[in-house]
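Excluded from the complex is one protein chain; the other protein chains are retained at their positions.
A, B and C label the chains in the order they appear, each numbered from 1.
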Amino acid sequence: MRTRFIVDKSVGYFLMLMALTSILAVFLIGFFTLREGLPAISEIGLGRLLTGSVWRPGLEEFGLVPMIAGSVLVTIGAAILGVPLAIGCAVFLAEIAPRWMSNIVRPAVELLAGIPSVVYGLFGMVVLVPLARKVPVAGNSGFGLLAASAVLAVMILPTITNISEYAIRLVPREYREGSLALGTTRWQTITRVILPSARSGIVAAIILGIGRALGETIAMIMVIGNSVIIPRPLNANPLTIFLSQARTLTGNIAVEINYATGIHESALFATGVILFVLIMLINSSARAIMRERTR
Amino acid sequence: MHKITAASILKAAVFTAALALVPLKSAGADTEITLFGSTTVQPLAEKLGEAFEALHSDIMVTVGGGGSSVGVKAAGEGTADIGMASREVKESEFQEFPGIVVHTIARDGIAIVAHPGVSVSNLTVEQVRQIFSGEISNWSGVGGPNQVIVVIAREEGSGTRAAFEELVMDEALITSGAILLPSNGAVRTSVSTTPNSIAFLSFGYLDPSVRGLSIEGIEPSVSNAKTGIYPVVRPLNMITPGPAGGAAARFLEFIMSPDGQAIVSSEGYISVI
Amino acid sequence: MNAPGSGRSNLGSRRLMQRIAFSLVWAAGSLSVLILLIVVGYIVAKGLSSITWQFITTPPRGGISGEGGISTTIVATLYLVVLTVGIATPLGVGAGIYLVEYAEAMARKSRIIRAVVSTARFGVETLAGVPSIIFGLFGYALFVSSMHLGFSLLAAGLAGACLILPVVIRTTEEALKAVPVSYRNGSLALGATRWQTTQKVVLPAAIPGIMTGIVLSVGRIVSETAIFYVTLGGSYRMPTSLLSGGRTMALHVYYLAMETRAFDKAMGTAAILVISIIIINAVINLFSRKLSARIGA
Partner (left out) sequence: MEETTGACRLRTIGYKLWYGDFCALHETTLDIPSNRITAIIGPSGCGKSTFIRTFNRMNELIPGVRVAGEVLLDGQDIFRLDVVELRRLVGMVFQKPNPFPKTIFDNVAYGPRAHGLRDRNRLAEIVEKSLRSAALWDEVKDDLSKSGLALSGGQQQRLCIARTLAVEPEVILMDEPASALDPIATLKIEELLQTLKKDYTIVIVTHNMQQAARVSDFTAFFMTDENRSGHLIEYGPTSRVFTNPREKTTEDYISGRFS
């Protein structure tokens, strides 16, 4: 009889160790990325890494501003294209779609999440880049923010749609009924009561989508051109900035890690550290918002 | 559904986990040669490996990419039997890994290539420098139509880029507006599909999908490189952690043999014998 | 009827507004399906012609000319699936069991354990958000370089296991939470210990859910490129041991697209990838239907 309980207790502690492997992995990831990145951070200085606008490893110039600008711009582009679509999808699935239609849309969105990023990259390279090249602006190579944002918009759609739909479904039925009973249209109920009530969840969904966008690598290096420049408009029209090539933080790592040694390699790990910290901040703020909501 | 019990799942999981820990290294180091490094040398090494395997069915040659720097490092750290580099080994690398031995197995020209639709067919070294540094940004600057030049290059750390910079660019810098791609193949693919583009490319990758431009009137061809009149040529190196031994030594011997060098030539590189 | 808020006056415009808005929302829903059809349709249509039995069963060759088939990349992918799932499943299921079945009871007794539990939860949440290139960097620094495993299946598998660990933990948690409390109480009331209850009663009921997590992980590994791009070396030779390098199907698509002009073969490989993902998703749906049927019963 006793042994059973001793077994039970030791199993509990053993399982607890297993539960700690995740935090161990997080710790190891942080530790090793930081350890490899530290020489660059101490030698170059975090300030110069973050504010330098020239990245020329051959000349020991390691400024990450072009990559930060690239990541931010491509994410903004993806958000402009993807967020309305994703939230539209979420509203559709949660409020409007008849059963047969949601039985089509929901698996489709799930499948969009499952498609490998290399396939999106390939599609972008073969279809979207030539399409973007058709925009008649001098210096437009097709590779650049536009094609990359379009690819990324599709890649973040499932994340934002799923979490937003969940948030909308969490809105108490009573709110919906209360609003409809006052003689509002369904659309008024959606915009005036349901979406405001689900707002924090939707904001969290968008933030998580942004986190996902910032972390995407392979599809980006296949379509964005990887030029180490701070993107700027190709002509007087400011929108042509999206035809500019760019490089993301993730792309910076992936493109160069295999060719880098010494301080250059360390600078790439430092890029990783910055990306890691950035995404941790983004994800934990999303979680904080969601937690706020459930309270 | 009840046939699958929790216990059996756990058992299977533990079994696979154990499996992961057992056969760390295959039968013996002598049956497999691993190479990592330069993507310029990689396809050549793959061809050489296939030929070598045909002669020695008990040996397997595994070739991975990574880039020249990885090649030197992999050899220096002993994570590969042979590292590959498409440039000279740097002084700093010899300092880090004093034991490494360098074998030059071939030489390679670097061609200046353009999209097939580009009408310009000859450039001077000075013009190439100006185009890649961004001083000339329109084909009209070198006698072509009024079209913006799309410069495509390899990323920093690439052996091809290092050799190109050393041989052509002098002190000038490649423009930061260049599209940067992580391999020769990617460069070739992009040049062939991007109108008005220009890039530099290893001879081994030349094919009709891109247009090879003459430099100072001299066509990028193996024969011109061999006679020394084509100006942009660099060594292709294989690096061993120390003096080569075992299967790796036999592979290197094969590469340096007439049969091996015949493959070097047929792949578009310059043989060293 | 002349009420201040009388709807009659603007009912028409409100109706019109709703009609326009609903059309847009319908369009959003349909567009997501359309995008899927275009991407999948394009890839499969372009790729189908190169998919033959020979394509699947012969190894790639010819370096940058991109000749041959994809057999070795299928094998490398399968090795990595077995390896990562083999590493992550016991850990993930164990962790999931702990967090659902044990954590609360144990945390009630001690403040240290409570801290441990919330740390573990934080770990799972954080790990789930780490972008794959960071797993790649980490794998490169720790397994490839520091541990001298080289570019190898083992190094890539260990890094890949970190990617799917939170997936397995979360789906296990979900599956266990879906098991009615009455099952547990019934067993505990008969004098069984928590572990006996978990083993005999809770786990069997949760198996479809746990399987969903495992299949989901398989999908993640099959799709993953960035991690393996920096840890696997990219050789397309048949892997012979855990220390061999290799090339997964997804990685092969990347190399074919970026380094060769064998776009047809890239499309063929991508089509096979997409079809496998569709099958994997179908399997997941099957499991979750089974799960909901069981819980419903």
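Note that in this section contacts are C-beta pairs under 8 Å (C-beta built on N, C-alpha and C of every residue); 3 or more make two chains touch, one makes a residue touch a chain.
Treat the numbers as computed from the prediction; the structure is a model and nothing was measured.
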Chain not shown, its touching partners among those shown: A, C
Contact with the hidden chain (one of A:Thr33, A:Ser117, A:Ser179 or A:Thr217): A:Ser179
Residue among C:Arg14, C:Arg61, C:Lys200 or C:Lys290 touching the omitted chain: C:Arg14
Absent chain, residues of chain A that touch it: 99, 172, 174-185, 188, 192-193, 196-197
Positions on chain C where the hidden chain makes contact: 3-11, 13-15
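Everything below uses one rule, namely that only the chains that are shown with their structure count from here on.
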Rounded Å distance between chain A and chain C, as computed from the means of their C-alpha atoms: 16
Distance between chain centroids, defined by C-alpha means - chain A, chain B (Å): 33
Multi-partner residues of chain C (each touching 2 or more other chains): 90, 257-258
Chain B residues counted as touching two or more neighbouring chains: 65-66, 181-182
Complex contact set, residues of chain C against chain B: 61-65, 82-83, 85-87, 89-90, 93, 144-145, 148, 150-151, 154, 157, 199-200, 203-204, 207-208, 210, 233-235, 237-238, 240-245, 255, 257-261, 290
Chain B - residues contacting chain A, complex: 65-70, 72-73, 92-93, 147-148, 150, 155-158, 162, 165, 173, 176-182, 190, 193-195, 197
Residue numbers on chain C that touch chain A, as the complex places them: 7, 14-15, 17-18, 21-22, 24-33, 35-36, 39-40, 42-43, 46, 90-91, 94-95, 97-99, 102-103, 106, 113, 116-117, 119-120, 122-127, 129-138, 140-142, 146, 162, 165-166, 169, 193-196, 219, 222-226, 229-230, 250-251, 253-254, 257-258, 263, 266-267, 270, 273-274, 277-278, 280-281, 285
